[in-house]
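Here the complex is missing one protein chain, while the rest keep their positions.
Presenting chain A:
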Amino acid sequence: MTAWRTVFTYNKYAQITARALRNSLKEEERIIAEKRGLTTVRYQKWENGAGGQQVVLNEVKQ
């Protein structure tokens, strides 16, 4: 049961179980729920007090 401990973090484990639950919902609820699992990531590197270019890693279409 805790074989995954060496491979990923608890956060990742929680996300995996949540995703599995969302996949099992009935049609209408599943469509709403799947949106909750999507994350857009945007990062920006700061140097000498100035922010660099904002880079979007993962654009999620709402």
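Assume contacts are C-beta pairs under 8 Å (C-beta built on N, C-alpha and C of every residue); 3 or more make two chains touch, one makes a residue touch a chain; residues count from 1.
Definition applied: contacts and distances are computed from a predicted model.
Colleague: Given the options "ATP synthase subunit delta, mitochondrial", "GATC amidotransferase", "WD repeat domain-containing protein 83" or "DDB1- and CUL4-associated factor 13", say which is the protein name UniProt records for the missing chain.
Modeller: Matching "ATP synthase subunit delta, mitochondrial", "GATC amidotransferase", "WD repeat domain-containing protein 83" or "DDB1- and CUL4-associated factor 13" to the record, the invisible chain is "ATP synthase subunit delta, mitochondrial".
Colleague: Looking at A:L25, A:V41 or A:V56, which makes contact with the chain not pictured?
Modeller: A:L25
Colleague: Go through chain A and note every residue touching the omitted chain.
Modeller: These residues of chain A touch the chain that is not shown: 1, 3-4, 7-8, 13-27, 29-30, 33, 36.
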